[in-house]
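In this view, the complex is presented without one of its protein chains, the others remaining in place.
The letters A and B name the chains in turn, as written, and every chain counts its residues from 1.
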Amino acid sequence: MLKKMYNWIDERLDITPMWRDVADHEVPEHVNPAHHFSAFVYCFGGLTFFITILQILSGMFLTMYYVPDITNAYKSVDFLQHEVAFGVIVRGMHHWGASLVIVMMFLHTLRVFFTGSYKAPREMNWVVGMLIFMVMLGLGFTGYLLPWDNKAYFATKVGIQIAASVPLLGPYIETFLQGGSITGAQTLTRFFALHVFFLPGALFALLAGHFIMIRKQGISGPL
Amino acid sequence: MSGEHNEQPKKSVFRKEMSRRQFLSYTLGGSGAFMVGVPLLYNVRFAVDPLLKPDADGEYVKVVEVSEVTQEPQSFQFERLIVDGWYKNDTTFEAWISKDESGNIFALSPVCKHLGCTVKWNGSQDFSDEYFCPCHAARYTKDGKNLTVAPAPLDEYPVKIEDGWVYLSTTKPNSRV
Partner (left out) sequence: MAHDHHSKDEKVIYVGDSRVKQGGKFVPPPDYSAYPGKSEAFIPNFLLKEWMVGCVVLIGFLALIIAHPSPLGYPADPNNSAFIPMPDWYFLFMYQLLKYPYLSEDYVVFGTVIIPGLLFGALTLAPFLDTGKERRFYKRPIASSLMLLSFAAVVYLTVVSWDHYQHELEINNIIPEHIERAEKLAAGEDVREEEEETVIPIVGQSEVGYEIYEASSCLSCHASGLEGQASFPPLLGIGDKYTEDELVDIMKNGIGTMPAQWDSNITNGLTEDELNTLAAWLATQKAPAEDAASAE
C-alpha cells in the first residue's frame, strides 16, 4: 500500500533521485567516531543542528501559552511552567537548550578552526557559519527578555545600553530596539517578533546555505 | 538500497537471519524515533493539557432572594469568577429564573441552542409566554422546551436554595423536558 503510494508520487515527481542523493552520498570515515574515537569532535555540528531543532519544537509549543505583553507575559510563563503538564520540561528544554546550542556551536567553531577546515575552498561556509553564530546570539539576547522578570528586564536594559554606546548610530539603534524611549511594552513585542519571526527566518536561510555548501564542497579531508 | 557500492555479497547462501543492512536500518529507525519521539512526547502532552484537565465544577453563586422569584420568568444577572489560565476575571452571567406549577424554582440559560444568540421571555409580540430568539425566531416554552428552529432545549442552571437565597451553579443540559 505504502509502496504503491510512493510509486504513484515517484512517477509524477521523480523523487527517488532526491533522497537517494542525500542517503547515498559518501562521507569520509575519518569523521566517524566508530573508527577513530577522536573523531567525536566532528559531531558538534550535527549536535548543534539537533539542539536547534529541539529549540524550534519547544519554542513553537511554548507560544501556545505565552503572551508577549508586559502585564501578562510573566503570568503566562508562570502559568505554563507550574500549571500545565510538563510545562517545566518544555520551558526547561527551551531555556537550557539555548545555552546548550551556544556551547555546541562554540565547540563546532573551535573544531573547524583548529582543523583548518575553513581554508579554501570553504571560506564562504565559514563566513555563513559565523553569521549563524551571531543570529544565535541575537536569539539568546531577544529570548532572554520574554519572561519579563527582573533578570530579563535588567539584562535587556544593560544590553540596550551597550548597543546605545555605538558612535553616531547608537541612539537610533536604542530607539529601534526599544520601540520607544523606555524599555517597556513596545520593547517586549519587538523582541518577541525578532525572536519568533525575523531571527529564525534568517537562521533557516543561513542553515540552508551552510548545508548546501557542505554537500557541494564535501567534508574537509583528514589532517 | 545503497548497498551496491559496499562490497560484493560474500555469501550467496540465503539465510533467514537479519542482514547487516537490515540491522543498521532498524537501529537507525529506532534511534531516530527516540530522538524525535521523546521531545515530541513532552511537547504534545504540554499542548493537549487543556483536553486532559477535568472541568472545574462551578461553585454555587448567590443570585437573588427567593421572594423575588415569580411564576413569570425574570432575568437576573450574577457574577462568577472565571479562571482562564493566568487570567482571572469576574464574568457576568444571565439566568431566567421562575417557579413551575408546584412552586419549584428553576433557572434557564438565555443562550439559544440554535446558534448561541440570547433569548428573551416574551421577546416577540406574536408569541406570548414563550422564550424568543431574535436571530432566527427560535422559540421555547417556559420549561425551555424547543418549539421551532432550535435543535435542543435551553440549558439549565442547577439551583440551590439556602437561607432564602437562590444559588446557581454552571449550566447543564435541560432536565425538565
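Definition applied: a residue touches a chain if its C-beta (ideal position, glycine included) is under 8 Å from a C-beta of that chain, and two chains touch if they have at least 3 such contacts.
Predicted model, so just to flag it, every value in this text is computed and none were measured.
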For chain A, the residues touching the chain missing from this view: 22-34, 40, 43, 46-47, 50-51, 54, 70, 74-75, 77-78, 81-82, 88-89, 91-100, 102, 110, 113-123, 126-127, 130-131, 134, 137, 140-141, 144, 147-155, 157-159, 162-163, 165-167, 183, 215-223
Spell out, residue by residue, where the missing chain touches chain B. 2, 4-6, 21, 24-25, 27-28, 31-32, 34-35, 38-39
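Here is the rule we go by: only the chains that are shown with their structure count from here on.
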Expressed in whole Å, how far the mean CA point of chain A lies from that of chain B is 39
What part of chain B is in contact with chain A in the complex they form? 1-2, 5, 35, 39-40, 42-43, 45-47, 49, 52, 85-87
Which bits of chain A are touching chain B when the two form their complex? 20, 23-24, 50, 54, 57-58, 61, 64-65, 72, 75-76, 78-80, 83-87, 89-90, 93
